[in-house]
Each structure stands twice: as structure tokens, then as C-alpha cells.
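Here it is: the structure, laid out below.
Of the protein chains in this complex, one is absent; all others appear in place.
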Amino acid sequence: MSIEFKNITKTYDQAPVLENINAEIENGEFFAVVGPSGCGKSTLLRMLAGLIDITDGIIKINGKQINGLAAKDRNLTMVFQDYALFPFLNVEDNIAFGLKARKMPEEEIKKRVAHALEMVDLSDYKERKPRDLSGGQRQRVALARAIASDAKICLMDEPLSNLDAQLRVKMRSEIRDLQQKLGLTLIYVTHDQIEAMTMADHIMVLNDKHVQQIDTPLGIYNQPANEFVANFFGSPKINILSGNYQSNNHEITIDKYLKIKVNKKLDKNDYVVGIRPNQMDFETIDNLKEGNASVKNVSNLGSQTIVSALLDNGQTVRIVKENQLSIAPGERIKATSRGDAFVFDPEKRNLAAISVGV
Amino acid sequence: MKNQKRVIYNLIIVLTVAFLSLLPVSLLGNKQASAADNSKRIKIVFWHEMTGPAQTQLNEFVKQFNKSQSKYQVVSQFEGTYEEAVQKILNTHESNTSPAVFQSADISVSQLYHSGYITKVQKFIDKDKSFNVNDISSVARAFYSQKGELLGMPFNTSQPVLYYNASLLKKYNITPPPMNPSYSDITRVAKQLYQRSNKKVKGMTMEVYGWLFDQLIANSGNYSVNNQNGRLATPTKASFINSGSLKAMEWIQENVKSGDFINYGSGTNASANEMAAFLSGKLGIFMESSADIGQLTLGMKNQKLGVTYYPHADGQKANGVAIGGAALWISNDKSSEVQQGAWNFIKYLESAKNQATWQKATGYLALNKNSKKTKTLKNLYKKNPALKVPSEQLAKTVPNNSNSGIFVEGIVQERIILNTALDQIYNGSNIKSSLTQAEEAMNSYIKNNNRANGWRY
Amino acid sequence: MEEENNLLDAKKQNILENSKKSILANKISVKKNDKFYALLFLGPSLLLLILFIFYPMLKTIYLSLFLTNGNGQNTVFVGLENYVSLLTSSTYLASLGSTFVYVIGVSVLTIFLGLLLASTASKNVRGSVFFRTIFSSTMGVSISVSAIFWLFIFNPSIGILNQVAAFFHLPILNWSTDPNLAMISVIISTVWMNLGFAFLVLFSAFESLPLSLYEETAIEGVGPVYRFMHVTIPLISPTLFFVSIITLIESFKSFGLIDLMTAGGPNNATNMLVYQIYQNAFLNGNYSQASAESVILTIIIAILTFIQFKYLEKKVSY
Partner (left out) sequence: MENLNQWTGSKKTWHYLLLIILSLLILGPFIIGLWTSLLPTADISSGKLFIDNISLDNYWAALTQTPIIRYLFNSLFISILTMICQVFFCSLAAYAFVFIDFKYRNFYFYLVLSTMMLPFEAEVIPNFQTIKSLGLLNSYLGMVIPFMTSAFGIFMLRQSFMQMPYELKEAADVEGLSHWQFYLKGALPYSKLSIYTLAAYSFLSAWNQYLWPLLTTFSDDYRPVQVGLRELQSQETFNNWGMIQASAAIIVIPTLIVLYFGQHYFKSGLNEGAVK
């Protein structure tokens, strides 16, 4: 089941919430839609589901235009953030709810519900009411409902955001496994970049009414289309620094020690440079007059250490080292780049060049 | 949650059981009615306002009439007070619930006459050779006639009379009032009763009831509205203030002042309370319709009831009072077949025998001149001569425009207005100013009413 | 060449048609059935409300501008004359006055006694559930039953009140004929009937009071009276307001008890607004007057309801 968005626009009371969205999703793909809250990702999902109208543009499923088709006729399922379980129905009836509404034969319903319960490992809980289940179990009931419906497209709207961190990690792999097993085309909306990175085949980054980038997780990480994408992905957050371009040696200078080589000719003087914290390095300096920064804060995570420091030119940088360090705030350091960096246009904030090593 | 469920189930069960247990009873009720309701019979809906023994007797008449023939089925329905009934009749006209024949009181004569909703009984009298209208009391007929035509057939006719508890009077050694008492005769008895009973027994009362006030005026030969109570032309003004009403109200206030008078207010409850007090020996004298005689005799098992004519002012001859009660009317929104059935029913009720039975059972006066020849009445009078008093009062009355009722629309309004005035007067207000207020209220009502109907005002 | 051109044209044509189709398709809503369902679901209620509330309101206003004849037909247009005569009629003004006395009397007593019952029952002692059931029991009493119970109690000659009074050699009161006493008797009966409801609502407000606040005031050594006035009352004030306004509105609309107990008397002392309407329309056949009275009643109720809405708006999101 392939899906295609073509110039999708959505306005509420004249105010646009989405503009010119284009995307293609392949059959069997795990497609994540990521963006900060309020960026319109849920709206996009609901337009695909047929829950809200499209203002302009075309949505196709398997090459067939489905604008105006009612939700039930689109042959897809949806898993919601709050699970959308009926409190007065037990697990079994919640799963069978839609099937009964579609007047499926009793036998078939039984078979499917049993199968779905088995898939999510809830067979022992089928008599329970939702309020007697834990958050993770409720989420699995919602998944089971999607499984039982037999539709090949599944939409998920932040399905894990109400779970605690540990459970979330576990559910991620469960959902991914299910998707693989059932061969679902899965559209997964989340504001959590890690979820998207770890689960998706392709990611669509949405912000400010527009698609920022559509790519594989690595593609997005390695070649962010713009400053927003670069900022949104990666943890700890990328360092965004301003620097000057010297056309004579194709170099962008942030300060006296922090310099980025650019592999192509640029035409402006000021640029914004993004350097991931793990692409930076530093050494401690004893002489207080030397170096280019002083340490502000140190977080020891055990396997790595995150140091944040204030450059002498007033900009802050985060640096990650893959070992344990004994360093205290106030110490002088000399911060340098290992080489990999993104150069963004200062106005449009689009990717202008990539620096790979020195 | 489980508890709630249980409660709900209980509730549903209780309601269902209640419903199911009532269902057969009410269906049975329906069935009985419909079984008697021979589908071939023509249904004659009859609305009445009779209560107590009168209702029982009336229903008995209906039953007998239905048995006496097989063409019609009279269905009687109680409709509350006279005041409520008139409006119900007008409101439901030409709907599927309106009655074919109905009982409506003196208050509605002009209103029904002008409504155009009735078929005058004169029409049936003229056609029906088997019925001799002259058998019916001419005084009663005059009341319900206009321009020589009988509009409705007088049925339950009463006279306002004065009741006293003869046993109580005897107990306290008080001379009873004369048959045709004056105001001072009554005052004397009332005061003596109050004093000699050590203020335990109230001397007298007159219900706050405009009809009783109107009768005091009639008995003095005056008129309540101009154009001789509307008999000469459409009335344009009320005339509540006249020599008759002033004397009457002064008489009441005299008794109020000396403490022997008790006020029970107005309405159904008032008359019930008044009756209850009289029966329980806490009240000596009251004025009411002669229709109450039946109930009073029933209630006074061990006591003796005294009845006199309606009282009149001192030094004046009684002019006589108007009849009270109601007539039977035929609606013109039913087929001629139904109307004929209604007339047959009326005719049945007016027979000498039935009128005699009626008087015996209720205290309303037999209107058929031949009734007094029946055994029923002869026995009745022999047993309790007091019961003869209202009939004699009626017989002695020479009809004139003062004592033949008021031919004006809005008598209900007039009664309400008068009730307000009476209440004020009983509570010590100035008589003239209370009556002036009442007159003004009535005048503006008459004016608006005449205007609305396109009459002279 | 020509063939190619044709092909191109055909392609263009195709694209054009497609785009037309897509525009058409876009017009179709995924919720195309909603209009139908909205009509189906809302239609019945809306129709009923229009037929039995909006239309009659307009008709009432219309009727109030005419005179009506004996058969209830409106005949002469008189403009606001009915209102003028109403507002200058001492009877009507007196009726307005007694309605206000009644409404205030009923509301104040209902609130006061309701609070007393609710605060007494809110203390958890053994058997309090039993007492709560008793306190709410008058909610199950209908108008006619209440009227009959109280008519007997107030009956001047055989009623229990005067019998007890006689037994103790107290003055016998004439409850049904003394205007003031009649008003009191009607107020007492109404309050008694209202109490169950007022108690139930106020009690649930007491029940939901935060315990911690009580503990704190207990620690601070605040006396019970001070606490009731300064802690409890402000906390339950939304409920208090709700009960007051509902009681006010309902007592302005009182009819049944008055019809059964006093029929507006004695001397019009208990002739409240709705009873006046009934009396004028359905006993006197004076529809125009009754309509004008109806409009005035509506204005009073509308103002009170509006106040209630305004207050609710702060509490409830529409």
C-alpha cells in the first residue's frame, strides 16, 4: 500500500496550518512524521485518515485518489495517543468493536480478536476493563485493535508519549516487530526524534507549516536540510555557532582555534555553522591567558562526559567526550573541531555546505 | 460502579413491576367501559360540575338513561368548578374532546348566548310535542331565556338560604330566627350564641362569595349592573354601591366588630371549612345555596338543622332572590343526531319523577311542577319540614329584573372582584371605598369586554 | 510531427481534466453525511423547541397587543394598553408585591434551613445515612400530596395546628382567611417541598469540602461559627448561588400549591403571577390580559436565568 501526498494544504478559518506538503510512502514502509508540537503533524495524519477535510491538494493510496472518501472506506487503522479505549467495554470487546460495527461474521471476529490478543501477548487479560490495565497494556490493546482490523495501513499518533521511559523503549521494538511481521505500511507521528530515528525507514520533518526534509534517519542526521532539522535531531543538541568565511582558504572562522574547512566556494561573508557535540574536542590549559573558552558545566554520564563551555566570543558550546573526565567548572580549555560540520546560509538557514574532516 | 448497577436494576425492576401491576387494572377499567360502550350506540359526552351526593345521583341518572334506551350512550365527565367549566367549554369547542351536552351555571348565560357555540334548547322544545315546557318552573326558565327563547334548560336550581344549627340554639336556650328574618334577627341570634357559648361557638359567617352578595342586592330590589342587570340593554357600568349593598355590608361589619362573625375566605376550601365548622358545632349560622341541604342533613345525624329564607334589611320587604345553580346546554359542534341524543337526555332528567329524586338526593329544587305530587317529595317534606323552605321561597318569588340574575359577560370576573371587596370589608376596610374599588375594576372590565366584542361602551 | 503535437495536446487535455476532477474531488468532504445527521439528530429537538417555546412566546407577545372577546379571539388592536392597565392596576401591583414577598420568603427560608440540614447531616455520626435519607425525602413529594398534607395541618377548624393550639390554650389562628397567615402557610408548604432538593445539593457541596482545610483551621484554633462563616460558606458559595437562583426561579413560577391551597385568596393575598395568568386566561377568558402578564413574567424569569448563565459561564466552558 503506497501513499502519496500531493500539494496538501490545510487552513482553519483562513489561517494555514499546513502548506504544500508533498511526500511519497512506499508499501511496507515505516514512515515517521516528526516535528515540534503544533507543527501540524497530527493534522496531516487525520487528513490521511479521513477524519478532517483537506483544504487543497491530493492524497492517493495505491495510486487512487482518496480525497472525500470517508475514513471507514480508506481501509486503514489508527492508534491514538490516549489509546481511545471504551471504558465500559472489556479488552475483547474493545478489540472487536469496529469489526462488529462492520457486521463481520461472529466466527471471523472471534478468530481475529484471539489472533490479535496473541500478537500483543494479552490473551490472559481479555475479560478485563481498561481501567484494570497498566498504561503499557492499554497501549497494547490499542495495537491489537489495529491488528485485528486487517487493514494494511496503520496510522499512529504519538502512541508512546503517555508511557514511562523504560516501557517506551520496550514498546518501540514491539511496534517495529509487529510492523515487520504484518507487513504494515505504518505512518508514525511523534515529537520524539529518538523514536523516529530508531524506528523509521523514512522520516518526514515538519515545522512551520512546511516539510523541512524527508530522508532516512541517517540521511537526516548526516545531511540535515537546514538548521531546524540539524537542531531537532541528535542528542545532546548540535552547536550552532556563527563564523566568518574566508574565501582565500575556504575556511570559516568561529574564533582563533575553531575553524571549519569548506569544500566548496561560498559567496557570503557570515555563515552559521553547526557542529555536533561529538565532533568537537578540547584540551585543558593551565595558563589562564591561553585557550579560547572556560568550562561552565560538566555532566558525567558514566560512559561519556558532556562539557559545556563559554567561548571567549560569547557563544556557548557543548562538547561530548566518550570517557570519564575530571574537570571542574572555571577551568580554561582550548575547544577545537574534529572536522565534520554543517554550514548554513545565514538568512535562509538552509544547508550551504558540508565539511567532512579537515 | 457495581453498586450503581444494582441500584439501577432495582429501580428498573420496581418501575416495571409497578407499571405491569397497574396495567391490567386500568385495562380492565377500559374494557368495562368499552363493553358497555356498545359500539353501535351514539356517544354523548356530558360535562358536569356536580360534587358529592349530587355527583353520585347524576351518575345514577346517566346509568339509568343508558339502560332505558339503546341508541345513545351518555358519558359523564367531571370538570371542576362552574368557573373552570365555562372556559373549558369555550376553549375546547370544535375539538374532539368537547362535550355534546354540558352543565353550565348562571354566570355563563350571557357568555354562552353571545359565543354562538350553542343550539338553543328552544329549538328542540318547538319540535318535540312530547315535552311540555310549561311543566318547568317559569321563574327558573326566565333566568335562562333571552328574547323569549329558552337558551339552556334549567336543571339544578337552588335558592340562597340561611342555615342554623337548631340543636345548638336549643342547647344555649336561644330563640330561633323567624322564617323570613331581617338582619337584626340574625345579629341577635349570632351574638347570643357567641356570648352564651363563652365564645366557643362563632355566631355566623357568610362565605366570601360574590353570588351571596349579589343575592343580598337582589333581595333589596337593587341591581348589580346598570340597564336593570343587563336585561334592558348591554350593561356598561357596575352599580355595586346602592342602598341594599350598603345596609347588608354594615350588617356584616357590625357582627365582625362584635366578634361573633368568622371569615372562612373564598373558594372550595372556604366552603369546605365552613361546612366542617358548622357540622362540628363551632359555627351557628351561615348562608349558602340550598343545594347544600342534602349534605347537611347527611352530616347532622344527631343534630337538628334549621333553614330560613335569605335575610333582608330591617324595615324592608324582601324582594326575593335569584335562582342559583345551573342549566343544561347543547353544543352546536356535534352532529344533529348527537344533539338529538343530548336533548333526549335533558328531557329524561326533567321528568317529574327524576326531579323529585334529584331534590331528595341533593337539596336542589325540583323544577317540574308535577314533582310535588310524587311520593318521594311528599315523604321528604313530611320527614323534614325544613327542606320545604327553599321551595317555598322560590314559589313566593315574583320574578322581576332585579331577582332574575345578571345578564352580563364576565360574571366570573365580577365574582372575583366582589370577593376581593368582601374580603376587605370582612377585614374591616371602609365599605364604600372597597365597593368603589370593585366598581372601578368591574367598569374597566365591562368597557374592555364591550370594546373587544364591538358593543357600546 | 503532427502526431506528436496531437499526443501533446491529448496529454494537456488529460492534465486539465485531471485537475478539474481533483478540484471537484476536493469539494467533496469526508464528512458529507454530517449535514444529514445534524438535521436528523438536532431536528426533533429544534422543532419541538420552536413549536412549543419560541412560537408561543411570539404569539403571546402578539396576543398581548390585542383585546380578546368572550370566545378568546383577538379583536381590537390596542398596542401597549394591556400593559399600561396592568401596571396601573392596584390588584396587579399587589400581586407583584405578594409574589416578591413569597419568593423572598421561600428562598431565604429554603437556603437557611437547607444549610442547617446539610451542615447537621454532614457530620459523620452513627446513623447519619438514615437521617440524610429523611432529610431528602420531601423531594419525592409531589405538589398535590404536599398541598393535601398541609391543608389538613392548617385547616382552621379541624387542623392539627389549631387543635394543638387549643389544647395548650393558645390563640386559634385562621390560617386560610387571614391574608398574612395564608401567605405564611403557602410559604411553609413550599419551603417544606423544596427542602429535599436544597438539602441534597447543599449536602453534596459539604461532602466535597477539602478535609485538609478543616484540619488546618482546627490547628489554628478557629471557632466553629467563625469557621462556618469564613471557611465553609465561601467554599460552598457556588452551590449556594445555584440553589438560590433555582429556588428563586422556581418560586416565581409557583402555581400548583397556590391553586390547591388558597386559589389566590384570601383577598388576593396569595395571587401570584402564574396564578394570575391562569385565572385571567382560564377562568375569566381574558387572554389579552393574561398574555401581557405572561410577557412580564417572562422578563423576570429571563433576567434571573441570564444572571445564572453569566455566573455559569465563569464556571463552565461552553
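Here the chain labels run A, B and C in written order, and each chain numbers its own residues starting at 1.
Operating definition for what follows: contacts are C-beta pairs under 8 Å (C-beta built on N, C-alpha and C of every residue); 3 or more make two chains touch, one makes a residue touch a chain.
As the structure is a computational prediction, the values presented were derived from the model and not from experiment.
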Shown chains touched by the chain that is not drawn here: A, B, C
Omitted-chain contact residue, chosen from C:S136, C:T247 or C:T262: C:S136
Touching the absent chain when the full complex is considered, from C:L96, C:V201, C:L248 or C:A269: C:V201
Residue among C:N69, C:T247, C:T262 or C:S294 touching the omitted chain: C:S294
Sites on chain B contacted by the missing partner chain, in the whole complex: 4, 7-8, 10-11, 14-15, 18-19, 22-23, 25-26, 29-30, 47, 51-52, 55, 75, 77-81, 88, 91-92, 95-97, 268, 271-272, 275-276, 279-280, 295, 298-299
Residue ranges of chain C at the interface with the undisplayed chain: 31, 33-35, 37-38, 40-42, 44-46, 48-49, 51-57, 59-60, 63, 116-117, 120-125, 128, 131, 133-146, 148-150, 152-153, 157-158, 160, 163, 192, 195-197, 200-201, 203-206, 209, 211, 214, 218, 238-239, 242, 246, 252-253, 255-256, 259-260, 274, 277-278, 281-282, 287, 290-291, 294-295, 297-298, 301-302, 305-306, 309, 312, 315-316, 318
Residue ranges of chain A at the interface with the undisplayed chain: 46, 49-51, 70-73, 76-78, 80-84, 86-88, 97-98, 101-102, 145, 149, 155
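As a convention for this text, only the chains that are shown with their structure count from here on.
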Given chain A and chain C, the chains that contact each of them: none
Farthest chain relative to chain A (centres taken as mean CA coordinates): B
Central chain (by mean CA position): C
Chain centre separation in whole Å, for chain C relative to chain A (CA means): 55
Whole-Å gap between the CA centroids of chain A and chain B: 91
Junction residues of chain C, two or more chains touched: none
Where chain A touches two or more other chains at once, by residue number: none
Touching residues (chain side chain B, partner chain C) in the complex: 83-84, 86-88, 90-91, 93, 111, 114-117, 208, 262-270, 273, 276-277, 280, 282, 409-410, 412-413, 416, 419-420, 423-424, 427, 437, 441, 444-445, 448-449, 451-454
Chain C to chain B touching residues, read off their complex: 67-72, 75-76, 85, 89-91, 151, 155-158, 174, 176-177, 179, 182, 261-263, 265-268, 279, 282-286, 288
